[in-house]
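Take a look at the following structure, please.
The complex appears here minus one protein chain, its other protein chains still in place.
Note that the chains take the letters A and B in the order they are written out, and that residue 1 is the start of every chain.
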Amino acid sequence: MDRNSVKNSIKIFLMLIPSLTILLSVYLYPFILAILISVVDSSGRLTLEHYSYVFTVYAQDVVFTIAVCALSALVSLLISISIASYIRLSLDEGFRKILNWIFRFPLFIPMVVVAQMMRTFLAPHGFLNTLLAQIGFIELQEAPNLFDWRGLLIGFVWKQTPFMALIILSGFAMVSDVHIDAARVLGAGRLYIVRRILLPMARGSIAIAFALTFASNIGTFTLPYMIIGGAKPTTMTVIMAHRVTYFGDWSIANALGVISYAVVGLFSIAYLREAVRAGVYERERV
Amino acid sequence: MRGRGYRIQHTVTAALKITVLLVLASWVFAPFVSVVLWSVARKWYWPSLLPQELGLDYWYEALGLRRGYALTAAVGIIDALKTSIVIALIVTVITELISLPTAYALAKWRIPLKPLLVFLFLMPQAFPLQPVYVNLLLIFYRLGLAGAVPGVVIAHIIPCLVYAVWINAATFKSIPPDYEESARVHGAGPLTTFFRITLPLSAPGLIASSVFVFLYSFDEFTGTFFIGLPNVVTLPMLLYSASGYNMQFASAVAITLLIPSIIFMVVLERFLKSEYIAKIG
Partner (left out) sequence: MSVSLDGVTKRFGSFVAVNNVSFDVDRGEIFTLLGPSGCGKTTVLKIIAGLFRPNGGRVYIDGRDVTDLPPERRDTGMVFQSYALWPHMTVYENIAFGLRLRRLPEDEIRRRVREALELVKLEGFESRYPIQLSGGQQQRVALARALVINPKVLLLDEPLSNLDAKLREELRYDIRELIKKLGITAIYVTHDQTEAFVLSDRIAVMDRGRIVQIGRPYDIYENPRSRYVASFIGSNILIDGVLKGVRDGYGVVRIGSRTEILGVLNSTDPTSLIGKQVTVVIKPEAIEIRKGATGLENLFSCTISRATYMGGTVEHRAQCGEFEVKFYTPSDSRIEEGSIVELHISPRRTIVIAE
């Protein structure tokens, strides 16, 4: 190593040190601490008892969390693909502009406000049920209580769809017009173009959008905490909070935390691998 | 001449478009309308679709202009707003200062072990943050940072730093190296070049990331919940505690929370748009 490259390394190190210090000390250390705490018992020995406790007492909630988050991401995916397809393929400029403006609105609403909106909107005698009763869809006396998986699903889908649609839209934008025109000339209608051209060509963006949304759903605390709270079944994030704030119990909380890491990690790896594979085709030739 | 079949098809398409817009608009705006109505509802008994009596009582109460029957919250909306703004400002300044050198290095230099670094800077976005906050609380208990503003600031900085580094790195990367190189060729030192050339050119991107960080901190819930409560009451915390017992008051807080994001988004959109147009024009 000559003197110049030593100087360079020092320079890089100095530039990185502030942010690395922060991330390593208050992010990575507690991140690893979660794993450590989850496998150590009160006397400091290695144990899996916290995990077995989670799987006996909270198995239902773990499955519930994964199922609701995956289902929400899936519904968001379907809606956002429809929106993105409409915007990409519509020839009507005005329609495209209005659509483009409307669907983004929830992007600007923070999750805690979404939760409050849903609390007023989905309450037994809230806006939605009153609306449905007015049309004659339901009886207000026996209005359903939506503060369970349904409320969570609606909240997640409402908040996450625009973000997902933006990612998918940027994927669709990378499909050049001639690829679409070529299909139209050969006789393809809109649905066929979405199915055979847009979706396969934007596979990577779709995979990334789904993985990001799912991961974000799994890690969300606000919405389930304000909509479901302690009712059963609830999400891992809510239980984690209860274990810490009510019982001062970090072991079970961290076991749940590590499980949520694992779920997100496995999911991301599976999907990102697919995305990388799809990326081979997405690169435009010159 | 245009055939009848064509006209019918045209009508069907137009009807479909309007239906799509209406369905999407009601889906997107109905929950918003619901929370706005709640914030101004004085009397709202089911099965009425709209409140029977409207009034700004809860807003007066929320803003501390009048003491009301429902005001049991220990902290008023104004105090919470002040706390939120102070925290968000501190977080924005610290985050930007820390992120700038890292973003610059990531964008412009070849860095050893870069994939590892990139992975570290992606982790907070990919993995749930809550377990980190839970253990941070444990650590902060010992350090006396739990339930204190500095603790909350640190909690907010974690995700904000990651976003700021990525946005700022993308900004620095978008500046062609020719500008900096020609400044260097004409005799400017590296620091002069950075402050006279790079920084002004990347101003729009840096402002965008600052606004993003400010809003993130302003709206942050989970970190404040674990680290800050019960002493540090920001607007989201106030909203959470109010929503348990007073729907109208909570709805007023919810709308207050929206104001800065909407203002910033409108301003930023305008600003970035003209910037963009200037670039291609």
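Here is the rule we go by: contacts are C-beta pairs under 8 Å (C-beta built on N, C-alpha and C of every residue); 3 or more make two chains touch, one makes a residue touch a chain.
Bear in mind the structure is a predicted one, so any value in this text is a computation, not a measurement.
Student: Out of A:144, A:189, A:229 or A:265, point to the residue that touches the absent chain in the complete complex.
Tutor: Spelled out, the listed residue whose C-beta touches the missing chain is A:189.
Student: Based on the whole complex, identify which of A:83, A:197 or A:223 touches the chain you can't see.
Tutor: The single option touching the absent chain is A:197.
Student: Go through chain A and note every residue touching the omitted chain.
Tutor: 176, 178-179, 181-189, 192, 196-197, 200-201, 203, 280-283, 285
One rule holds in what follows: only the chains that are shown with their structure count from here on.
Student: Calculate how many whole Å lie between the centre of chain A and the centre of chain B, each centre taken as the average of the chain's C-alpha atoms.
Tutor: Spacing between the chain centres: roughly 17 Å.
Student: Which stretch or stretches of chain B touch chain A in the complex?
Tutor: Residue list for chain B touching chain A: 17, 20-21, 24-25, 27-35, 37-38, 46-49, 97-99, 101-102, 104-105, 109, 111-112, 117, 120-121, 123-139, 154-155, 157-158, 161-162, 165, 215, 218-219, 221-222, 225-226, 236, 239-240, 243, 247, 250-251, 253-254, 257-258, 261-262, 265.
Student: Can you check the complex and tell me which residues of chain A touch chain B?
Tutor: 9, 12, 14-16, 18-20, 22-23, 26-31, 33-34, 37, 83, 86, 90, 92, 95, 98-99, 102-103, 105-106, 108-121, 125-128, 130-131, 133-134, 140, 158, 212, 215, 218-219, 221-222, 225-226, 237, 240-241, 244, 250, 253-254, 256-258, 260-261, 264-265, 268
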